[in-house]
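I have a structure I would like to understand better, so I am pasting it below and will then ask my questions one at a time.
Only one protein chain is missing; all other protein chains are in place.
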Amino acid sequence: MPRSETGQIVHDGMWGNNPALVQLLGLCPLLAVTNTVVNALGLGLATTITLIASNSIVSLIRQWVRPEIRIPVFVMIIASVVTIIEMTMNAWFHELYLILGIFIPLIVTNCTIIARAEAYASRNHVGLAFADGLFMGLGFTAVLLVLGAMREAIGFGTLFAQANLMFGEQAHWLTITLVEDYRGFLLAILPPGAFIGLGLLIAVKNVIDKRLEEKRKTVVAVPVVDAPAT
Amino acid sequence: MTTHKLWRFPGGLVLDGHKDMSMQDAVMIADLPPQLVLPLQQHIGEPAVAVVKPGDRVLKGQLIARAQDYVSASVHASSSGQVIAIEERPIPHPSGQNATCIVIETDGEDRWDPDKTPSGDYQTLDASELRNIIRDAGIVGLGGAGFPSFIKLNPGAGGSIDLLILNGAECEPYISCDAMLMQERPREVIDGLKIMRHALQAKYCLIGVEDNKPDAIVALRGALSADETKFIDVVTVPTRYPAGGEKQLIKVLTGKEVPSQRLPLDIGIVCHNVATAAAVHHAVTLGEPLVSRVVTITGENLEQPRNLEVRIGTPFSSVLQQCGWHPKSNDQLVMGGPMMGFAVTSDAIPVVKTTNCILALPAPQRPSPVAMPCIRCGECARVCPALLLPQQLYWYSWSKDLDKVQDHKLFDCIECGCCAYVCPSNIPLVQYFRFAKTEIWSQEKEKRKSDLARQRHEFRLERLEKEKQDKEERQRLKKEKLRKARGEKSETPDPKKAAIQAALDRVKARKEQQDSGARNVEHLTDAQRKAIAEVDERRKHLKTDPPATPSTDPQAESVTEKKTDEI
Amino acid sequence: MAGIGRNMAISAVLLGLFAMVGTTLLALTHERTAPRIAANQRATVLRNLHVLVPPDEHDNDLFSDVIHVTDERHLGSENPLPVYRARRNDKPVAAIVASIAPDGYNGRIYLLVAIRYDGSLAGVRVTRHLETPGLGDAVDERKSDWIKGFTGRSLQNPNSKGWKVKRDGGEFDQFTGATITPRAVVKAVHNTLLYFQRHRDELFAKPATTTAADTTQTENR
Amino acid sequence: MLSAIIALSALAIVFGLVLGFAAVRFRVEEDPVVDQIDKILPQTQCGQCTYPGCRPYAEAIAKGEADINQCPPGGEAVIQSLADLLGRDAKPLNEDHGEHKDKLVAVIDEQVCIGCTLCIQACPVDCILGAAKQMHTVIEDECTGCELCVPPCPVDCIDMVPVKKELSDWTWPFPETPQEKKP
Amino acid sequence: MKFKNTLSSPHITASPSLTRTMLWVVVALVPGSAFYVAFFGTGLLINMALATLTALASEALMLRLRRRAVLPFITDGSALVTALLLALALPPFAPWWLPVLGTLFAIVVAKHLYGGLGYNPFNPAMVGYAMLLIAFPREMTAWLPPTSLGATTPEFLDLLNYSLFSILPADSTYDSISMATPMDTVKTRVGLGETISDIHLSSPGLFSTVSGTGWDRVNLMFLLGGMWLIYKRVVAWQIPFAMLSTLALMATVFWLIDSEQFSSPWFHLFSGAAMLGAFFIASDPVTAATTPRGRLIYGAGIGALTYIIRNWGGYPDGVAFAVLLMNMAVPTIDYYTQPRVFGEERN
Partner (left out) sequence: MKELALILVSTILVNNFVLVKFLGLCPFMGVSRKLETATGMALATTFVLTLSSVCSYLVNEYLLAPLGLEYLRTITFILVIAVVVQFTEMVVRKSSPLLYQVLGIFLPLITTNCAVLGVALLNVQTQHGFLESAVYGFGAAVGFSFVLILFSAMRERIAVADVPVPFKGASIALITAGLMSMAFMGFSGLVKG
């Protein structure tokens, strides 16, 4: 079943070539800020925006860069985009900035962005580059959210704690306490928990992939199933 | 007699000897079997080439297959009779595979070839003559490896060596053939030793015997004449497996270590087995080639374990029967000792030159233990005489990381089996190492083949490119000619140009002729030309009415012609 | 050699161009946003300060009435730290000292300690810390009310023996399994009080420094 | 504002000069990785990887256009070596390209061969001997077993047969893995 | 006639067995454990029982999940050793989920995710212990005072009640029953500026002439058990030797520099998990270096790190972390300490 080009992009970004689970890129912010779902969401959104912007720009200017200055140019573009986003948010969305602000400089160093610029945006036209940025970003965000949820649930026994920081005071209701009087499992919150959590996620993905593969194979192998002979 | 200073080799094991059980009776000559099966390859190196045909009558000691290469050994009929077949037969090999053998139906007369000539006094012969005699006698190392002995009797560039060691250690449990030989025929051993010493111009000789063979030691010492004791010393070495390993024995006797991946020769030492020495004595003094050897037939499954002098080629079943064997199919039948020998799958295989022992062990008491994972306890490293880390070798062999396993000096492993013997997890370590070694060799072979293929492919691409260019050139010339023919005489004809043109035309004509013929017969190597010739030859025999025989086809003629003039 | 020259020129021009465009955009954005950002920061700082000293208790501009002081022994840093001064009708009301607890479990804990003119605590807040989530981070006002327990305390309440966590024989609770963090905070607050006691009048007398260094800002890590 | 632009542009120009200089001064022509990859490939030249030969496939891998699991003749061993060389994880052979089989060689039935030379033209390693209207023969040692000569033959006289195993080619079997489940 | 082909030599073996090796370890643990029970009460037995049950159950489960033969592996004794060692490292007064969680983590994550027996790079028991220490520092640092010291030592039923139902014995509080270990006490109070002699004076009965009351005797018994294991060649002598001598050496040096700040070498050798660590934990063959020289380096590394973490680190005893840290270095050490093979130049 051949996929359309955008279909392929969606699949790659969200699953098949997911930056966090498959390419193992952007690990630093991924592991550093997934203590809670809210943190994860913040970083995910900021990263997605940056990815879209940098992918689009790199794709636009790709004809003009020469190999020897390619990397400097790309990183400059990314750094500019990130800094502009940071300043803009700081000025006009200050509340949001206060929550996401600390993640934004981290984005510059997120290797997903330069990797996509190199591997995809510099070889494809703007539309595709944009889509790639969007779905790679969303794929990244999805992993952030799952990992954040996992760590928060195990570590604190809650989900969406401090949602108010992100969505405003009325968002307190979002916070879910899974286990009352949970004594907390510190390990999940600390660095080892981050590594082990991501390791488990990748294993889960491997299992699912294998199931899908087996399904695909049996679908191919089994001919049309007839009704039992009467 | 001075006591010789001894050293200690690292690792090693003290094992139960089980030797007495086969040393009750004197060595007897084994019965003559109705059929003898003589593999063309019983040694390290290239197989020998048969010089007899089915139907030929042969006498004992007659050459039936000639050594092919430098590293190769001839095969002789071990009794008189008629060659009935040259065919694939099961042979003693760990693979259980078949190989080409000469099968002789014995006539029961066991008649020696009358041509056999004793060479008289060996001292009148020079070293290279001696080596030729030994070579022609088909003698290979009888200590186990089966390396053609005459090669090891070459003292190398120095012209002489310091020390010749006779290996009478016989360190493996159960085996007693060398012990019996030394005990019963010490003179043969010593005479052989002296011949070897002469060939090697060795300054001094040592016979190393493990201290669990006191009778052999007494016999050897007793047999030495006063004169001989000046340059021959019989040394008792402690019984510790594998004291009979060449490098280990050298270490024990001299304190020197043979450098890793080098030969004893490099430190001025040569080591031969005692039975090899006896065989040399037979060949030189009596003119008898290697047609029989002493074999220990032993094991708990025999009623009467003993040593027999067996003709090479006698089937295992025949000798086993003489020792009271009642086969059960879950028995283990091993050629060689329990530590280094290999299990065989059939009792039809013949005794060969390297068969020192046939071991009939009962099936293991328990169902063979499950191999558990390695717990890296290091016991194996403690007993490894080569000072390797078998646990690491195992780890990398298991994972087929052939680079790392060589990093850990796989090729220094002497496959003595000490590691596997002690492993609490029952891991078949030696098999892993053998797997890795053979795998490395086979990959190297593949690599060579693929390099060759790459070269040939690149060469072909080049050729195609050249042909394309030539074709374009021809077309251009044709056009030019046409233009000229049309009378475009813009230029006055230049004699120089005309000459060039003529030359080009000639080239073209030849190219065209060639194109219509085979395309890829240029730039052939000698081997390929040889192959073509062989193929043609084959065809001549094969074809009666071929669509085109080389002799009648003019183009084929031209092919052969070009072959010669183009290279 | 000409090749090198040409290549150098092209690369230089291209890279320069990209840098120019990028910087221009950045600079423009900066120009546009700088005032707003400053205003936002000021508002944030003020909000933090107003939690401790509510606006109705003073009438001066807290943000600009600031001086910078250095006292490693009491304030925990060898660098200048801001002290915001609250006044009402030009009379000193309270001072908010940005002091540091240097010996937290995972490093420094940044505090805002608001002290009324009479030496009692108007409140303490942790603005930045790296303490272990779930253990030491209870000093954070968002996680527990522990930090609010300082309000109203002073050097006399309790006396200097009592300015310790209970485990060390003092009056302040520690958290189960994490004594180090509260110990560090209690010590830092106590030291800040001592500092204030010593320098009170001097603090209010000094003229304000012009630019407000923003130690209270949550910097990135 | 101006100072910012000037400062950074100047910095960038200096860097640009340096890199432009370095790019020419330190230019390297060949991509050594391609050679290394090519060395690993089995040189069967069969084209199952969808490239016209091993080297083109090597080039494609180096450029990142092709995956490392497309060479059936090479099988696991080649994939593993490529993964090691390129620092990637090994993956199973992509079965779209075929299965890993034991090595074969071509044998021409000389009774049937009509000497059309079509197989000669197809053989990537020039290991078929013969001329027009003559029977052809395969040099066994040099045949890579690529099967490219099989389809062009008009009389179907080429068979692919397993390579004959010599005693010296025998390899010790890999022992039963210790972790295997025992019933 | 065809015969069974077992393929490779050797055809005879010494038939030692893995299970026997593991059982020796268990036997060697007996004297130390007995003294432990005598001094700190029967809580250890509860922990051992819980840990063993969990270990065997999770081992069987993982083998099933991984589709491996269950019987040979479950009877090899390695899970038992892991469980017992983990239980010995836990405080004898702990809620039931502490040993259970720790053992689960040890067997499932540290052992079977790596392929089970023989493949785990980290010492499973210590992974379990470190995980518990990090996640539940409070429960993990509360020890019982030695029986010789307090009348408050709970009875077996009290302990069981606490373990299973978190019910404290009547009229006692958590803090009144538990206390820090002597080593923890010294560390905390030296950190607060007290001198060692002060500490000894102010806590009579807690310290013996050698180290902590009870602890000295328990360590001595582990030392004896360990010597026996060395004699039986279950344990390579290099690791315990290198570890203990490095620890003693560092302790001596600092003790000579300032005996009021740094405890004596005797104290270090005979308190905490020193002997248990040296002979039973650091020596776990699977996770230790395997070359002779590597074992010396590995042991010395553990000794040095133990001392450093004990003195300056944030955790009460350093053995577990030291072992884990050196586990990390094992493959590197093994790689660079390959011995000279026979016939190679000595250099």
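We call the chains A, B, C, D and E, going by the order they appear; numbering starts again at 1 in every chain.
Just so it is clear, contacts are C-beta pairs under 8 Å (C-beta built on N, C-alpha and C of every residue); 3 or more make two chains touch, one makes a residue touch a chain.
This is a predicted model, so every value here is computed, not measured.
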Contact residue for the chain not shown (choose from A:Asp12, A:Glu68, A:Asp132 or A:Glu152): A:Glu68
Omitted-chain contact residue, chosen from A:Leu51, A:Met76, A:Ala121 or A:Leu134: A:Met76
In chain D, positions touching the absent partner: 3-4, 7-8, 11-12, 15, 18-19, 22-23, 25-28, 32-33, 84, 87-89, 179
Contact set of chain A toward the excluded chain (per top definition): 24-28, 31-32, 68-69, 71-72, 75-76, 78-80, 82-83, 87, 105-106, 108-111, 114-115, 187, 190-196, 198-200, 202-204, 206-207, 210
Contacts of chain E with the absent chain, listed as residue ranges: 65-66, 109-110, 112-116, 119, 121-122, 127, 130-131, 134, 305, 308-309, 312-315, 318, 320-322, 324-325, 327-332, 335
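Quick note on the criterion: only the chains that are shown with their structure count from here on.
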Farthest chain relative to chain B (centres taken as mean CA coordinates): C
For chain C, residues that touch 2 or more chains besides their own: 10-11, 14-15, 18-19, 22-23, 26, 30, 135
Residues of chain A touching at least two other chains: 66, 68-69, 72, 76, 186, 190
Parts of chain D lying in touch with chain A, wherever the complex brings them together: 12, 15-16, 19-20, 22-23, 64
Parts of chain C lying in touch with chain A, wherever the complex brings them together: 10-11, 14-15, 18-19, 22-23, 25-26, 29-30, 32-33, 36-37, 40, 43-44, 132-135, 142, 218-221
In the complex with chain C, residue positions of chain A that touch it: 35, 61, 64-66, 68-69, 72-73, 76-77, 79-80, 83-84, 87-88, 90-92, 94, 97-98, 101-102, 105-106, 155-156, 162, 184, 186, 189-190
